[in-house]
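Only one protein chain is missing; all other protein chains are in place.
So that you can tell them apart, the chains are marked A and B in the order they are listed, and the count of residues begins at 1 in each.
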Amino acid sequence: MSANVSINKVWKVISKQKAVIAIFAMMIFMIFPQTTFYTAYNWLDMLRSTAILEIVAFGVTVAVLCGGCDLSVGGTLCLGGILAVMIVNNGYPIWLAFVVALLSGAVVGFINGFLVVHQKTEPFIITLGMGMLLKGICQQLTDAHPITCTSLDFMQISNRKFFGSIPSLVVYMAILFVIFFCLLRFTSYGRNCYAIGGNYEVAKYSGIKVVPIKWSAFVISGVTATLAGVLLASRMNTGSSVYGDSTGMLVNCGCVIGGTSFAGGVGGVVESFIGLLVIQMLTNCMNQLGIDSYYQTLFEGILIVLIIAGDCYGRKLKRERV
Amino acid sequence: MENANDYILEVKDICKYFPGVKALDHVSLSVPRGVVYGIVGENGAGKSTLMKILSGVYEKDEGTVIFNGETIEHTTPIQALERGLSIIYQEFNLVNTMTVGENIFLGRFSLNHGMRGTHKKARELLDSIGSSINTNSLVGDLSASEMQMVEIAKALSFDSKLIIMDEPSSSLTSEELKKLGIIINQLRDRGVSVIYISHKLDEIFEYCNIVAIMRDGCVIDVKPVEELTRGEMIAKMVGRTIENEYPPRAHFVGEPLLEVKNLNTRKLHNISFTLHKGEILGLVGLVGAGRTEIIRAVYGADKVKGHETLLEGKPVRVSSPKQAKKAGMALVPEDRKREGLILPFSVQNNITLASLSDLTHHGVVDSSKEREIAERQIEALGIKTPSPDTKVVSLSGGNQQKCIVGRWMERDPKILIMDEPTRGIDVGAKYEIYVLMNKIVEEGGAIIMISSELPEVLNMSNRVLTICDGRITGEFNPEEASATEIMDKAIG
Partner (left out) sequence: MKKINANSALKLLQQNLVLCGILVLIVVTAIVEPKFLGAANLNNILRQLGPLPFAALGMTFVIIAGFIDLSNVGVISLVGVLTMGMISFLGQVGALIFGILLGALLGYLNGLILTKCGAMTQAEVLFITYGMSSVYTALALLYTKSETLRITSSTKPYTIFTTLGSVSIGIIPVSLIVFLIVLVIMHFFLTRTIWGRSISILGGNKDAAFLAGFNVEGTMRLAYTIEGIMAALASIMLFSRVTTATATSGSGYETNAILCVVVGGTTLKGGKGSVLRTMLGVVLITMLGNCMNMLNLSTYMQTIMRGAVLVIAIWLDNRKEL
C-alpha cells in the first residue's frame, strides 16, 4: 500500500518534470562517448544558439500563461529583423531601428490581442494565419532576398563577447530572463496573469482587469519576438524573410515541453527556458555524435509528439477516473 | 435599539425570472448581525439564485436589497466583496494553480507590499481561524476542507460582515465538519453574520440560530431554530403549493428486466438494484449523492469494472453506450444542451441520431426513411416545430426534450433511463412527457427516472430508491410512503 503511494508520488514528479529528466538523461548519456560535449565552449555555444528562441519564448510564455497562445511570433521575429536592417542601412541611428522594430511588434501583438482577447477567437489558427500574413509582408519588404546590413556597429550587437568569452546573446538572454522572471514572479501584473490563466472567471470576479491584462500579454509577446528578430538580424548581419519559419511552432512546443500548459496558469519562464533547452540540447548532442541532420529532424518530431501526447494522456486518465 | 441597523442584510420582495420560470417570487429575508442564519430547501428551491443575486452574478428583476444600512441597486461580485459580503460557493472560487496566500489576496497583490507581505497577512488570517495550512502550498493540492478554510480567510481579508456558505458540508468528512462548526461559532462571536445554506438538517440544528425554509422560489417560513422540529422542517420543504398534473399511474409491473449487482466506484458503494418490466423506478437523492454516476455506470458511459449486469436473467457486458444501445437501453441525459442535442443540427437529424445505423443499406443512409422517422416521431410526440429541417436550437425546452425522447422511442428501448426528464420545461410539456413515460411502460418497457422534484417521483414511479452519499439508503412504495419519509432517507 505505502509502496503504491510512493510509486504514485514518484510518477507524479516524473510526469511534471519530463523536461528536466530529459536533460539529465542526455547529460548522463553524453558522459560515455568521446565528445566535446562537456566543455565550457560547447555549453556557451549551446546557450548562444538557443538564445534567440529563448528570448521569443519568454514573451510567448506570458501569453500562454494568460491562457492564450501566439503562433505568429515567427513572422513577427522576421519582420523585426528586416525593419531594423532596413532602417540602419538607410543611415538612421541604431536606437531608432530598435524603436521602430519593437513598435511593429507591439502593433502585431495588439492586433492579436484584439482578435483573441476582445473578440474571443480561438488563438491557435488565427495566430497561425497572422504569421502567414507577416511572412508575406516580410517577403514584400525584401523581395524575398536577404538584405545585408552595412553597419558594423549593428553587427557588433550580437557578435561581441563580454568578459572575454561570454557571447553577448547569452548575456542579453540572461538579462531578459531575470526581467521576465521578476515580472511574472514578483509584480502584481505577473501574478494577475497567472490568475487569469488559472481561472478566468474567478479572476474576473476578483476584480482583476482581465481583458486589458490578457491583451497586453499579446503585446509583450509581439515585442519580445521583434527584439529577438533584431538580435538575430544583428547576429547574421542580415535581414531575411526565411528566418523564423518554424519558430512559432517550435517556441510554443518548447513552452509546453517545459511544463507551461496551454490550459494557462501553470509554468513560467524557467519552465519555458528548460523546454527549449531540451530541444537545443538534443540537437547539440546529435551534432556531437555526428548524427545526420535528417535524423535530427526526425528525433525532434518524435520528441514533440511524445511529450505533448504524454501530456494529453495524463489528462485523459484524469478525465476517465470515476 | 430596535432599528434597521440591527440587520446586516435586508431583502425585500425580490423577484427573478428566467425564461419560462419564476425562480424567485417576492422573497423577503432579514438577517440580524452576529447570528448564523440557516436557509434550507430542496434542489431548485431558489437558494442559489438568491445568493447569486446578492453577490452580483445575476441582476434582480424586482425588489430591494439593503446591506449594512445601504440600499444596493446594482452590484458586481467585487463590489459586494468590498462592501463586506462574501459568498463561499460549493464550487470554490479559487485558482487551483496558485498558492494559498495569493488566492486570499487575488487581484490585490499590491495591497501588502509584495509577496512576503501577502503571505504574512495570509498567515495571520489563517491563524485567526485556527488553520495551519502552509500559505505557500498550491490550492489544487489542498483537501476540500482546507480550500474552505482558504475561502473563509479570503472572506475575512475583505473584513466581511456577512459570509454566505452554500452547501459548505457537501465535501467534508465528519471530522472536518466539526472544525467548521467551531469556526462558524468564532465568526459569530466576532459579530460576523453567517448565512448557512444546506440540505443537511442536522447541521442546521447544530449551528443555526434562525432558519428560513424556501420552496419553489418562495420563503415558506422563518423561525428560530428551537421552535422547529426535524419533521416540521421536512414537511415544509416538500409540501407543494402548486401541484402539477399527473396522468394516472401505470400498473403492470412484471418480472425482472435488469439487475445490477455490486456497483462500486470511488463515489458509489455497493449499489445493487433490480428493474422490472413495466416499472418506473425513481431514484431520489440530493445533487451530488451519486444518482447520475449510477446511471452512467449502468449505461456504460463511465468505465467501471467489477459489477454485474443481468438483462432478463442473462449476464451482459455493457462497457460503452454503443453496447448499452445494443442491449436495448436508452439514455435521456440531464444536461440537454451539452450531452443530448446537437444544437447546430436540424430536428430531423437529432431525432434520427440513435437509429441512423438501422436506416443504412450498405452504409448509405436511406433519406426517405429518415424523413419518415422524423415525421412519425414529430407527430407521435407532438413536437411543435415548423418543419423537420428547423434547427433544434430554436425549439422550446420541452420540444427539445421530446426530440431526445423521440430519438430513443424509434428504437423501442426496453430500458429508458431519464435523468431529470422535466428540468426547465413548462407545465404543459411536462404533462406530455409524463404521458409518454406511461406509454413506454405500458408497452412493456421500463424506466429509471432521476428527479429532484419529489412530487414528480411520487406520482410517476412504481418504486422509489433513495440515494445518499453513494449508497442506497431506502426503498419505498410511493403510494404508501409520504414525501417526508422519503426525504428523510435521502437527506441521510
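We take it that a residue touches a chain if its C-beta (ideal position, glycine included) is under 8 Å from a C-beta of that chain, and two chains touch if they have at least 3 such contacts.
All values derive from a computational prediction rather than experimental measurement.
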Which residue of A:7, A:144, A:179 or A:289 touches the chain not shown here: A:144
Residue, one of B:11, B:297 or B:331, that touches the chain absent here: B:331
Option touching the unshown chain, where A:25, A:132, A:182 or A:289 are the choices: A:132
Which residue of A:122, A:153 or A:201 touches the chain not shown here: A:122
Residues from subunit B at the interface with the omitted partner, ascending: 299, 301, 320-322, 324-326, 331, 333, 338-345, 349, 353-354, 356-357, 360, 363-365, 367, 391, 393, 407
Missing-chain contacts mapped onto subunit A: 69, 115, 119-122, 124-126, 128-137, 139-140, 143-144, 249, 252-253, 256, 262, 292, 294-298, 300-305, 308-313, 315-316, 319
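Keep in mind that, in the parts below, only the chains that are shown with their structure count from here on.
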Chain centre separation (subunit A, subunit B; CA means) in Å: 44
Interfacial residue positions of subunit B with respect to subunit A in the complex: 57, 77-78, 81, 93-98, 102, 106-110, 114-115, 265-267, 293, 296-297, 302-304
Subunit A residues within the subunit B interface of the complex: 185-188, 191-192, 194-195, 197-199, 202-203, 205-208, 265-266, 320-322
